[in-house]
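Notes for the one structure printed next.
Left out: one protein chain. Kept in place: all the others.
Read from first to last, the chains carry the letters A and B; within each, the first residue is number 1.
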Amino acid sequence: MGTVLARWAPPPMLAMFALFLLLPTVLPRFGYTYLGTEVMIFAIFALGYNLLLGYTGLPAFGHGAFFGIGGYLLGMTQKWTTGGLALPLVAATAGTLLFGAAVALFVARRRGIYFSLLTIAFGVMFWFMVFVFDTWTGGEDGLTGINRLALLGYALRDNVPFYYFVYAWFVGVTLVLWRIVNSPFGQVIRAIRQSESRARAVGYDTARYKWAVFTLSCGFAGLAGGLYALARFGAFAEPMSLSQSGNVVLMCLIGGGFASFYGPVLGVVVFLVLRDVLSTLTDHWMLAYGVLFMAVILFMPEGILGVVRRLRQPAGFHDTGAAHAARAEEAAPPLHSRAPGERER
Amino acid sequence: MTDTPPGSPGSTPVLETRGLRKAFGGHVVLDGVDLSFEPGGLSALIGPNGAGKTTCFNLLTGFLAADGGEIRFKGQDVTRLPPHRRARLGICRSFQILNLFDDDTVLENVRVAVPSMRARGFDCWTPAGAVSAAEDRAARIVRLIGLGGRERVAARYLSYGQRRLLEIGLALAGEPELLLLDEPTSGLGMRPMETLRELVQQLSARLTIVVIEHDMDFVLTLSHHVTVLHRGRVIAEGPPAAIRDHPEVREAYLGRLGAPAPREARG
Partner (left out) sequence: MPGVAELVTQLLNGLVLGLLYALIALGFMLILGTMEVINFAHGVLFALGGYFALALQPHVGWWGALLLAPLGVGLVGFGLERGVRRTYGKDPLFGLLFTFGAALALEEVIRIVWTPRGYTISAPAFVAGRFQWGFLVYSRYRILVAVLALVLLGLVWWFLERTPYGAIMKAGAHDGEMVRALGIDLGRLRSLVFSLGTVLAGVAGVIAAPMWSLKPTIGAEAVMPAFIVVVIGGIGSFWGAVLGGLLLGTVSGLSNLVVPRGSILVMYVLMAVVLLWRPRGLMGQKSVLEL
């Protein structure tokens, strides 16, 4: 039983699930149920995105576009074809996956800055397309009139039932991603981040793997975007802008996406809470936000969980004794040296 | 795997090149290099710095594209194959500058290179540790290279000598028929050097090894065939004893001093 649980949902994950399960008992008092829903939606986005950024080391900078595309696909499917909930969500996820697969063909052979540059360009391209094809997308007004239908007798129009609807997806996505990162595929993409040349030297066609992980991350982005459109009863271009694409990167970074599977979730929480706080404090919160960005990069690039990990580990040792092996096990192993079944720190 | 004794004539070369050329801008690094390695045993590729040895390895493994000439592995033309395809065919290399997966553990490093893991690279569901064939083979290799007991240590925390051994382990993991080692003894202390010598001797009975080396002691005592590269060309090849006394080789290393043959002891 212990190993089964470890394979599927280790203790920290269960704690996280429990926390989000219980939040709606506290949040409505402050009128914050919607914020909780928003956190989970962006957590889905960020966790999927971190496969690309934190695990494979590919800094894609236009992923907001896929988030937005997911929303529009959901809206278009719901309004013009079937209505309903399930099919539009499937269309959002699958459709965005296909868009991602197409873009990935262009970018999979690049890395580093060239890769980032291209992802930026494609991201902004999709953003412009939304305005150009405004008969379909509603242009600046957005694609409104999206419905949250009832599910199993619960009116999803209400905040709390919708929260739990999103919660179900959040749990599902987290479980799936945990399997992915601990699978052989997960090992390969981690290898690519650490040394792409070595990964090739031992026999992996890294371009194909990069294509695959990019596409996968777009699928998750599309799902999150679809859920977001349901949340806001409409799909809009705003999440597709360049600065929103930068946001998801910052979310992953702040929380410690390079250091931990859970980094993105923490980052989303910090980010959204901070955003709400800052925007009530000042009109010029954009300035504070930009400065925060710079500060994190300069002083805390490994993110919160990265700092936590660093503090719990002895500073760089160089010890060859076997005793060291025992010590290394009990020190928090990095993201990358944990086999399923080992405890997450 | 070979049934002809190492270096015996008449066996098809496991690797040969003809007229291999490589230039960077106007600078010609390899100028028509013909190499031939018989199956089995240990061959050494030596030459002064700048002779083109690592470039040669890069061409052999596909990390650089040749400007001219051809490369044949067991008779098959591999000149245009990308590195990952050559690795899968059985050509594996270690790097001169350590190229490990630093954040992964020793076991994870080796495991990802193992063919039974490679075959399921796109498996997104099975826990990696549950692929027992890969786990077993990786564990065996780790013991073979002398890192038994350190499976769970992250590569970045190993000593330099241990990292050098892991570097070779990664190349071994792929079950190669041709193992290319680029300066494996570089900077090694005495103990890891011993481990390495034993390892290489063991392996050379089972597969073909080509080593780039500067450590003449290593070359002269362990290899059965030496090829000397100088300024992008092969200037001599043959058994170690012949090479040691070869006038052109001495000149290449020492200039026109006529001094005794190069002999370095690494400590």
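We take it that a contact is a pair of C-beta atoms (placed from the backbone, for glycine too) under 8 Å apart; a residue touches a chain by one contact, two chains touch by 3 or more.
The model shown is predicted, which means the values in this text are computed figures rather than measured ones.
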item	value
Among the chains presented, those that the missing one touches	A
Residue, one of A:Gly84, A:Gly145 or A:Gly290, that touches the chain absent here	A:Gly290
Touching residue (missing chain; options A:Ile120, A:Val176, A:Val270 or A:Val307)	A:Ile120
Interface with the unshown chain - residue positions in subunit A	53, 57, 59, 61, 106, 109-118, 120-122, 124-125, 128-129, 132, 196, 200, 206-207, 242-243, 246, 249-250, 253, 284, 286-287, 289-294, 297-298, 301
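By our rule, only the chains that are shown with their structure count from here on.
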item	value
Interchain centroid distance [CA atoms averaged], subunit A/subunit B, Å	41
For the subunit B and subunit A complex, residues of the former touching the latter	61, 63, 82-85, 87-88, 92-93, 95, 99-105, 108, 111-113, 115, 117-118, 120-131, 149-154, 157-159, 162, 170-171, 173-174
Contacting residues of subunit A [partner subunit B, same complex]	7, 179-180, 182-188, 190-191, 194-195, 197-206, 209, 212, 316-320, 322, 324-325, 328-329, 333-337, 339-341
